[in-house]
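Here the complex is missing one protein chain, while the rest keep their positions.
Right, chain A next:
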Amino acid sequence: MNQRHHVDGQPAFVLHAYPYSETSLIVDVFSQDHGRVALLARGARRPRSVLRGVLQAFQPLELGWAGRGEVQTLIRAEWQGGQPLLAGKSLFCGYYLNELLIHLLPREDAHARLFSVYAATLRRFADGAQESDLRCFERALLQELGYGLLLETDAAGLAVEENAHYAYEIEHGPVRLPGPGRSARSVSGRTLIDLAREDFSDPRSLAEAKQLMRTLISHYTGGRSLSSRRIFRELHEL
């Protein structure tokens, strides 16, 4: 952790940026081979800084940085292109992904597979974000973090049956119920199978998968409420 790093030409996305000192930014970055890193972008808030328009979230960048310790220094940032700017609902979904990564992904832990899922999800968002994209991303994220979901076999090791009812026990998997459950963790066998296949053509599967994922994510974020979700909800309440 404390050795001196020198990284160049690293594919990365900005997750969030915070103002730092008089003219600089601390950028929370998700990079392909180094995971989440915090970088100090010196002078990035100066009026004529070349970094000003580049360090925007949801855009593929190529970054170079160096230093040791928790916050390293950004040396180079180049815009890669190919990703249209997000707008409307997709933009809010993008914020949701970023908030999940900020809260759940430990720093400096490489997650190259998740990085490519993230990039692919943003590309799909450009044509309009679908709820199913969010579910697939959430599943990939939990899987990467080692909280992989048990979907095709139940907690007792039996194959999940389409018409059966289950309660999803966190860290154990689906536990079969005699009938439909009433809690946020109750799901039908069909939903579990659809989630495993990433098939969300059935609206009921989609609705149940959303409930299930929300419960799981709330568990792993320690019950923290996500502000991107709150602000997106407020949009519909206007």
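Note that in this section contacts are C-beta pairs under 8 Å (C-beta built on N, C-alpha and C of every residue); 3 or more make two chains touch, one makes a residue touch a chain; residues count from 1.
Throughout what follows, contacts and distances are computed from a predicted model.
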Answering from "Tryptophan synthase alpha chain", "Electron transfer flavoprotein subunit beta", "Allophanate hydrolase" or "Recombination protein RecR": the UniProt protein name of the missing subunit is "Recombination protein RecR"
Based on the whole complex, identify which of A:F30, A:F58, A:F137 or A:F200 touches the chain you can't see. A:F58
Given A:Y95, A:Y118, A:Y168 or A:F200, the correct residue touching the omitted chain is A:Y95
Options A:G81, A:P106, A:G146 or A:G179, residue touching the unrepresented chain: A:G81
State which residues belonging to chain A touch the missing partner chain. 16, 21-23, 45, 53-54, 56-59, 79, 81, 84-89, 91-92, 94-96, 98-99, 102, 227-228, 230-232, 234-235, 238
